[in-house]
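Just one protein chain is left out here, and the rest sit where they should.
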């Protein structure tokens, strides 16, 4: 049996608990320690998985720790990436790297050339159906990709306090869809055009934020992608992608909570989809870890990378510019080499 | 038993044959005569339904004829509308009135105040599922409409010769979707933004036309509509609409050719949707006639009207302007009264 | 253009009206006349399709009449079959030939050797999905057929007066499913085992009839078929078949009334299926006529035949015997040659 990799987990909140459980459940990974300023949360998670609590310095300084998983607050990501890679640890970082383009650029510049791998975890790419779409596109099953459509709607807006620090709809929520479109287009968009409004809650408008949006992107080849967003889908979490190709179309459907059908005089009723991301993307979180372990074994290159994280953010910036100007906006191309 | 209305049919081509059969099949309508420059086609249709062939003047001059159904070439529509209404006949006209905004405007001006009704037949509105969506919206089932999404893809481009006279993608094909968006938004869009390309066939690009498009519209209230189009869906005719409201979502699915499921080692396979409009909208054509008979009985006002036809065309014009300018374009508001 | 066949229609009731409209709508058939003891019904149908009313003797004696369509009361079928074939007309007869095995046998004996064709119209076989299943079985797509499952439930029981003359559930309703099982098994069952009860309405029990049943049949090869029936499905007409083969499974799904999906906090709701046979099997009735015209042209042999009608009835008889005895019952094999 091959040895298990030791992973230190930063963040014992909701998404940290998901990664912690996944690490503990595998035969080839071990939850070395949990680090969180909320000591009670860290302790509870550590006890549950027969692991232990540590502080940042101890975790980063422990030669037995192979990698760190960053599931802490967004504002800490960039710094932990730099510290982790500098300490020679492989890094698994929850998206985003940061909400500021400048901070992302300086973080990536700082770690450029690092021998340790950096993996930025966009969960959508690891959904089994989405991953299969990508494989089928690469295999040529649907011919040339012509039009990508992403429907992404949350079950309800987060608290206004959260929204205030979120960076706004495009940086907080659409960021996933920007990455998804690049992933499925197989080509970087060169223009972005956006329309948006605050329709679900006037408090969102009062914050200067938006909750409903339609974004169109086009690549140099002419192929296009369209994203529609809302902060509130009445029936839960609406997560669908569709790739129209010259030879076929591949699309995902929402995942129902279970496979029950109720037929009566009122019609044919199936359950709503999973309510939100923890349940909806449970498989994705496991698959992210599959990939990260393959990276640790040297069998795969990490993807998405830091540059992917930057590019998704640049699309969000272009979308905001389009909203302000009423124009199609050209997307800034990162100066560095791109995957 | 109430008497049957006598309808004169202009056009014995593909869509004329559909309307002719529907007229003949009803107890409350009678196919008075068929008019077509192609005398053989007119005769075949007349024989099939135990009707007769006539010329334009005879049909329009026959006091026994209650109404005319215009299913002839697009270039003849405006003139026949004027002649029919002037002759005191009710008019059922296949969309569009004309490809030129000027000609549509002058036609509508010429017939303004006519006591006889004019019905412009956009088939999508009469699809049972679409009509039901509209009813549910009016009933408040899904609350406030926030986002309308229309997917409309043909199974393949028509011959280049047809395209040359078609007015281009937006006037020929998207025109249906523009009308659909107005119908489902319940509000006129004020801005249009379009992206497009010729991706399916270089001959289309050579004609200066496009075959793949994404159009976003926004209303004064902030609500939006998004249309995606392609001239070629690999699996046939892709016709879906989706209305996201504050309390619920209503959407249509493609109609499979039949309800067979084949399960094997290759997966779970269902048939493709109906290949094209004659089969897909067979029920719509019958429902158009239901509505027109109700208009003839004085029970309903005709809808869509001539102004609806004009407004859909103005959205197409705005989409072309957006393509050229790379900007959101404001939509021209018709000067006349609007339904 | 080939000449149209002249068809005389016996019966202007609900199913007669369906066949009359289908005959009138085709270019290759003509509704010669309508015969019905209810003269008002006959006249209304004749006027609607620009046909005329006739009496039995005139219709059968008219050399211009190529064929008769029997859609009159069940008790008249056997006699009309004999008269029609004797008069040299091709015969299209609604199922069943008769409710009595003896009467069916004597009718078939009387017309044996008739040069004119007899077609017994079991509508299920002509459903496009069912017909496709049969074609796929013959083509070997699913390998050896091993298990056929038929779900057949009505939206509600007919009036007790109807039930009293219906022959009981197995002869009136399951008869369709017996024929369907033979059609899909491709082999005659040799044993039948039945369980049943009256669960939906005590008035049915009071008549000595049943409303809920499960019937299992087995062929000499070992392959089996299972039918489940109810007189009352809460959501409408439940009509599904499933064929499990060694290489694949083919199954039909209910046809929704339209293709609308309503998603909200209550779940994902689709419309109920078509309520009953006139709507559900509308395509079947048209396809029956396609087949009958091919028979008239000499291009196809009629199927199902009179013997098929007899065999379905013999399965119903065996099912009743099984109910009484609590045993598997061997099915009587008709003495005549079988298709």
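By letter and in written order, the chains are A, B and C; residue numbering begins at 1 in each of them.
Methods note: a residue touches a chain if its C-beta (ideal position, glycine included) is under 8 Å from a C-beta of that chain, and two chains touch if they have at least 3 such contacts.
Quick caveat: nothing in here was measured; it's all calculated off a predicted structure.
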Contact with the hidden chain (one of B:96, B:117, B:271 or B:306): B:271
Among A:44, A:110 or A:144, residue touching the chain not depicted: A:44
Hidden-chain contact residue, picked from the options A:163, A:219 or A:255: A:255
Residues of chain B in contact with the chain not shown: 233-235, 256, 262-272
Chain not shown, touching residues in chain A: 1, 21, 24-25, 27, 44, 48, 50, 127-129, 132-133, 136, 141-142, 247-255, 257-265
Residues of chain C in contact with the chain not shown: 142-144, 146-147, 149, 151, 153, 191, 193, 195, 197-200, 212, 214, 216, 218, 222-224, 226, 228, 230, 232-235, 238, 244-249, 326-328
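Everything that follows uses one rule, which is that only the chains that are shown with their structure count from here on.
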Farthest-lying chain, centroid of Cα atoms versus that of chain C: A
Centre-to-centre distance between chain C and chain A (centres being mean Cα positions), rounded to whole Å: 56
Between chain A and chain B, centroid-to-centroid distance (C-alpha), Å: 42
Junction residues of chain A - those touching two or more other chains: 233-235
